[in-house]
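Omission of a single protein chain aside, the complex is shown with its protein chains in their original locations.
Labels run A, B, C and D following the written order; every chain starts at residue 1.
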Amino acid sequence: MSDVYKVIHPNKYFNDYISLNVRPDGRKFDEQRSIKLNANAISNADASALIKCGNTTVVCGITLELATPKAEEPDHGFLVTNVELLPLCSSKFKPGPPSDYAQVISNTVNDIIKNSKCIDLKDLCIVSDKLAWVLYCDMVCLDNDGSIIDACITTLITSLKSLSLPAVSFDVETEEVKVDISNKTLLKVTGLPVATSFAIYQSPESNIVLTDPTTFEEEMCGGIGANLIVCWNQGLLCGVQKYGGGNIPTESQKNLLQVAKKRSKLVEEVIETCLS
Amino acid sequence: MPGPDLLSSQGLRLDGRRPNELRRIRCKLGVFTQPDGSAYLEQGNTKVLAAVYGPHQAAKSKMSTEGVVVNCQYSMATFSTGERKNRPRGDRKSQEMSLHLRQALSSAIKTELYPRSQIDIYIEVLQADGAAFCASVNAATLALIDAGVPLRAYACACTSSVAWRGSQPEPLLDVGHVEEAAGGVCLTVAALPSTGSIALLEMSHRLHMDYFEVVISRAMQGCRDIEVILDKAVREHLAEGWTKQDIVTI
Amino acid sequence: MVAEDFKDFKLKPMKCELNYLSKSDGSAILAQGETVVLASVNGPLDIKITSQSMEKATLEVLFSAKGGKPNVSDRFKESVIRQTCETAILGCLYPRTGITVTIQELEDFGGLLTCAVNCTCLALLNSGLSMKHVVAAVGCALDDSGNLVLEPTYDQIQSAAATMHFVFDSRAKTLVTGFTTGIFSEGAYDEALERCRAASDLVFDFYREVVATYCKVIG
Amino acid sequence: MSGHVSIKLASERVNPSVASNNEIPRFFTPGEVICGLGDFMRGHGTYLEDNNIKSSVAGVMQKVNKLICVHPLKSRYVGEIGDVVVGRVIEVQQKRWKVETNSRLDSILQLSSVNLPGGELRRRSAEDEQMMRQLLKEGDLISAEVQSIYSDGSLSLHTRSLKYGKLQQGVMVKVFPSLIRRRKNHFHVFSFGISMIIGNNGFIWISPIPRELTNEERNVNSDTSSPEVSKHERKAIARMKNCIAALASSKMMLDDNSLRYAYEESFKYLNVKDLLDTEAMLDVAFLTQHRINDYDED
Partner (left out) sequence: MKETQISNSEKTFVQKIIAGGHRLDGRIYSETRNLQIAFGSDYGSCMVSLGETKVLAQVSCEVVQPKQIRPNEGIIFINVDISPMAAPQFEANRQTDHTVNLNRLLEKCYKDSKCIDLESLCIVVEEKVWSLRVDVKILNHEGNLIECASIATLAALAHFKRPDVTRVGDKVIIHSIAEKDPIPTVLYHYPVCLTYAIFGSDILLSDPSYIEEAVCMCTFEEGSAGGGLLVVGMNQYKEPCLLDLTGAAIHNVNIVHKAILSASEKGKSVVDVLKKAIISDDTLRLKRVKINYADIITTEHKQSLIKKDISICLKNYNANDINPESDVEMDDDVQIVEPSKYDVVPTLPKTAELKVKAEKSAWIEISSEEDD
């Protein structure tokens, strides 16, 4: 019965829950979903991780390649991130080239990683102007149930932290490249950015902030683009993003940052436990 | 300004033609049975196939109550040029050629007769050896005649260029691929020779305006010559396909 | 708070011309310092049935960089501006129609996106579309020594540890859009937010004056 | 696979033309001046420019009193009222069907111009509108008559006679409409077991002769199951189809006589498929032309 109600009057259905101070899946407003994180889920990839945040499932795989650095930045390697939203993860996505929405998600993930400065691209360079590593980080969403950016960032960081680079010797004379797979060193990852999404619901009385929203909640709050994303990186902020949607009540602003901070601590712990 | 010698000392061109000589034109109407009209045309080594469908009911989005919609598609076979052509159609150049074809043929077709209808003209260049566009216009005209589409007059196209004999300009008719590649000016004219009107003008490279007159008149002369050839071909085709019909003739 | 001295901050000089383009329903060219943006608004007008929405007007935002191939960051800017404008426009008044906002970058000396947001808002004002409120974007940077700089210049942005950009609405001055780069502390974020909120008043004043000048011309 | 393969050089192509006994007439080509304006009227295939009547198509001129027309060798079907056409239903619309008839615009069959099942005269109700698709649906072939011509040139059809209507079993052949000779009758039943509808629009329908059904049978089998077609009939249909192709490739006029002659002459080739050979096609056309010429002389 409630399913039918949800389809016919989604707004009313949602509002009924909110007015009782509870969310449709039984969580409190500031409560997050449980997380399952698994590292090295895909053995083919050089590093990988799979995360399940509630129903949202994202798998990240990193593949390594060697390339010549760009002429403008001869001592920088490359970190290429890409988020794929396949039609299988939600009925909203159509097959074909990446939609504007997928491009925006990719861009946001890329920005957060870049801003957090957790990877020094200079570490990826082997020989200046000649040889450098390219890290292709592909995140594939298997099930999209909201807060996809949080899940992407966590899998990406977990993968990066479990990635080890094989030793490479480069002969300047012959330009010969030798890769020694037996001798691997862990990639240096400084910091640990954790993103937390909030959806802002404009109820008739006031604006209510929901932590770690599901897709349905995001839709009720003006689409995913309207999420507030707070990204903590070990006690410092490395990105606070919000594009349109409902306005944040000034009084809850401070509180939000704290919720995100607590969550980031927990997620950090999860990642540490997973990798240990 | 003068490029490599396009004229020998005897006044002959690289392929042995005289300056005002067309390449051999061979053509045949009604080569296919599926389309309403079709034609094959050879101009030297340039070989072109044309097919016409229609007039038929126009697609709703394109329909015009003013006249028939002329839809052209110009396509060059992947093997038609020296280097393999990766995109036979859809690239900017083919799209431009399609536009130019429409421009040249629309003024020949009596478009006002068929409101709400559409004519599709498909051109396939099998071998390009210079002046492929001209051959396409000429082939399309034949295909339209084969389809029984009412035309004001024949639409014929011809190119001309200029060579220098000392300081005297000598206009060249029907530019071949080698002459085209030599980088001289190349003027393409599509005309309705029997009415003397010009349906399309196109030009590449530069030419001083003083010499423009001779070059364009040479191209117009070429169009008139081509009309004679096409007309002969049409009459032969009619004679061949003629059987006793219900029509009382005089 | 320890360091509590007051200081004069300068916003970049602003120049604006409304109705710069004759074919658009609304247009504005805005220069904030050396950064210049041109925006045009067309609509509400008829659009394809597939992209029509029964509830509100479909907003389409196009951002075009000065040169080079279109890339992902252009899509990102489009998405930021679209989300921001959607909160401002009363789209429910124009169901089943489309509103197209086109933005052309002319010069980028830092703060391109804030300038684009302000310029779009002016173009929307010029087009006469119904809006809930207007929006103003203000950016600031945190330099190496930890000082907050309002409306940083190009060089300041290059050397900054972090930059923060905020868009506020005109009614309650609440945060509509915000985005940041770099790493910064929570305190810095809060301070920057308040600072920019205060500065947004000046932008709103500028809007008022622009519209007043425009009204004088129109009569 | 032991099939018959014949490969020919392009230069050895068979010239399909068959010499006819009439002389080559004067041809006109587009843009050619036919005559001064005088007090002539310009008809199809001509236009007026600089006080001259000029031809706009390539073909022969026909003068009827003061009206001057030029008929092209072939063109799309230009309908005339009373023509019999065969067409394909392409769209079911409100109160009408769109029918493809090889004309330059889709033809229209109004719900009001068909005989409704039962045949009795009755008012058309809203139910009938909903039943339209059961009557004729997309892809069905029909025979019909041109009722009128709209101002934009599209044809309005009707099937208000028992001989018109939905076609059941048979083969449709497409030829250029100009090859169809206008006759009083376009429905033919041949003694060798086939019936034909030679549509003026160039669509020819070949079917077995419908067996007379008793009223009871009609009620039982009403258009749900179709009677079986014997092998003999199928062969005859195939042979006729090939004969049409043979005559059409030689650009010979098609009517019941020429088709009957061609059918009879084609028995020179025992196997039906032998008629697919270009030489055989030409041969049949040639023999047919001879018989026509003989007949004309008589």
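As a working rule, a contact is a pair of C-beta atoms (placed from the backbone, for glycine too) under 8 Å apart; a residue touches a chain by one contact, two chains touch by 3 or more.
All figures in this text were calculated on a predicted structure; none of them were measured in a lab.
Among the displayed chains, contact with the absent chain in the complete complex occurs for A, B, C. Per the touch definition above, the residue from B:I121, B:L142 or B:L200 contacting the chain not shown is B:L200. The chain not shown here touches subunit C at positions 1-19, 21-25, 27, 29, 31, 34, 36, 38, 40, 42-43, 45-47, 60, 62, 64, 66-68, 100, 102, 104, 106-107, 109, 142, 145-148, 150, 184-188, 191-192, 195, 198-199, 201-202, 206, 209-210, 213-214, 217. On the side of subunit B, the interface with the absent chain consists of residues 66-67, 83, 92-93, 95-96, 99, 103, 107, 112, 183, 187, 191-192, 195-209, 212-213, 216-217, 220, using the contact rule stated above. Although one chain is not displayed, its contacts with subunit A can still be listed: residues 2, 17, 20, 22, 25-26, 28, 31-32, 34-40, 71, 258, 262, 266-267, 269-271, 273-276.
Heads up, the rule we're going with is that only the chains that are shown with their structure count from here on.
Of all chains present, the one whose mean CA position sits nearest the global mean of protein CA atoms is B. More C-beta pairs touch across the B-D interface than across any other pair of chains. Distance from the centre of subunit B peaks at A, each centre being the average of the chain's Cα atoms. Inter-chain spacing, taken between the CA centroids of subunit B and subunit D, is 34 Å.
Each chain gets one centre point, the mean of its Cα atoms, and the points for subunit A and subunit C are 27 Å apart. Centroid to centroid, with C-alpha atoms defining each point, subunit C and subunit D lie 69 Å apart. Multi-chain contact residues of subunit A (touching two or more other chains): none found. Taken chain by chain, the contacts fit none of the simple shapes, being neither an open path, a ring, a star, nor a full set of pairwise contacts. Interface residues of subunit A, counted against subunit C in their complex, comprise 100-101, 103-104, 106-108, 111, 115-117, 222, 225-226, 233, 236-250, 253-254, 257, 261. Contact residues on subunit C toward subunit A in their complex (touch as defined above): 72-73, 75-76, 78-80, 82-87, 164, 169, 172, 174-186, 189-190, 193. Listing the residues of subunit D that touch subunit B in their complex gives 15, 17-18, 20-22, 24-27, 29-32, 45, 47, 49, 54, 56-64, 71-76, 104-106, 152-154, 178, 181-182, 250-253.
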